[in-house]
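This report concerns only the one structure given below.
Every protein chain of the complex appears in place save one, which is left out.
What follows is chain A.
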C-alpha cells in the first residue's frame, strides 16, 4: 500500500522550467525550496499577470514505484498471453461473443491484438466501471448491486440496492443534481407545457422561445455579447471547430485536451500542432515558428492560428495558465478557444469560470465554450463571444443545420440554475454553493496532502486526482471503497499514461464535512 514516507524521498519535478519563465515574464519571481513536496508559487507582487498565487503540483513518484508498476503490467501481459493460448487450444472456455456462422469468411471485424488489452487486463477489473445507479447523482446515491459469476465476463443484478453511497465520481460541482420539489418547480411546469422532444433542427422549426431566453441568460451570465446553445457538450466541440477553422489554418492544441476537442480539430481539416501541457515556452515556440516559417513546404502564411485549451483539465486537475496565454495570443495575433467544461460554475468568485478566477475580462477570449452537464446538472453546451461570432455559428454550425435542438425541460433546468447562481431568484443560494465548493475543495486537498498522498493539480480545482500507479491498486482501491460505501472513479491506461493510474475525486458543494471526513478517514486507514 502507499507509503507516506515515500513522499519525502520523491524527486522534485517542476512541470515547467521556472527560471526560463522568469526571463520571459521579466519579473522577479522567487522560488521557495524549503518544502519537499515540490510546490511552486508565483509571487503576488511585482506586476506578474497572476493576481493570486498559482500553486500546482505534479510530483513524480519514487523510482521503485515506477518499477513495480511496469512489473505489474508485465505480469498481466504474460498471463494474458497464457490465457489467450489456453483459449485458442480449447483448454479454457471462450466466453466472448463471436461472429455469425454465415459470416465466418468475411474479413474479421476486429484484429485479435486490438482487443488484447480489453480481454486480458481491462476485463479483470471491469466491475469498477459502468456501475449502474438508481437515484439522483447527488452527494450520495444508491447503487444497484451487481455480481459476477464468471470473473467479470457477465454480470447479473441481485435486485438489491446499496443505499447512500458517498458519491465522489459524478461531476456535480455545485450540487444542482437534486430532486427537491421546490427547486425543480419550474422544470416540472415546463416539462408539462413543452413535452420532451423538439423534433426539428435549429434552422428549421426547432428554435423555441426557451432557447432564446436561455441564450440571452448565458450571454448575461458570462458578460459577453451573445451566446448559442447546443444539445450535447461533446458535439458542441466536434461540430463547431470545423465551422471556425478549415484548411490552411493552424490549430495549437494542448497535449491533454479532451477527445471532443481533438475530434473537432481533426474534422476541420486544419493542421494540428501539440504543445506540452500548460507549458508556455512550448506554446510560444510553436507560435513563433508558425508565423515565421508559414505552412509546411509552401511557406505561405497561415490563414489564422487558433489555440485550443481547457479551463480545468479533467484528468490532471490543473487549471490553464490563462493570463500568460492571453498575453501570448495578443502578441502573436492568434485566436483563443477556451473549453470551460469543468471550470464554468466551479471556479471563480461567483462561479463565472477561469476568466473570473484570474480576474480577466471575457473580451480577452475569442471563443468561450462550455458545457452545462457538470456544474448545472443538465445537458448540453454553449459557445459565447462577440455577436459576429455567434451570428456566424447560427448560420454555419453543423449543429444548427443538422442536429436537433436542446430539449425544453433541460433548458429550464439550466435557466433556473443560472438564475440561482446569479442571485436573480432573490436568494444568495448560488453564491453560497460556490463558497461551499471552494471550502470543500481546499479542505479536501489540504487533508490529503497532510496524509502524504500524491495529488495532482491546482489547489483550487475541485477535480482531485490521487495517484495509485500500480495496476493492481486500481481494482483494489475501487472495490475496497465500495465495500465501505464510497463510490470512486479510477482511471488507468489508456486514458492516462501507463504508469500514472489514478483515482479521481470530484468534490461537490453538496458534500458535507462529515462525508469528506469519512472518506479521508477511510483513505488513511486503508492506504495510509
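Criterion: a residue touches a chain if its C-beta (ideal position, glycine included) is under 8 Å from a C-beta of that chain, and two chains touch if they have at least 3 such contacts; residues count from 1.
Criterion: contacts and distances are computed from a predicted model.
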- Query: Absent chain per UniProt: "Mitotic spindle assembly checkpoint protein MAD2A", "Serine palmitoyltransferase 1", "Autophagy-related protein 101" or "Aminotransferase class I/classII large domain-containing protein"?
  - Reply: "Serine palmitoyltransferase 1"
- Query: Of the residues listed, A:208, A:368 or A:516, which one is in contact with the missing chain?
  - Reply: A:208
- Write down which of A:148, A:164 or A:188 is the residue touching the left-out chain. A:188
- Task: By the contact definition given up top, give the residues of chain A that touch the hidden chain.
- Result: 97-100, 102-103, 105-111, 118, 122, 129-138, 141, 144, 167, 169-172, 176-179, 181, 184, 187-188, 191-209, 212, 231-235, 238-239, 242, 244, 258-260, 263, 266-267, 288, 291-293, 301-306, 332-335, 366-367, 371-374, 376-379, 388-389, 391-396, 398-404, 407-410, 413, 487, 489
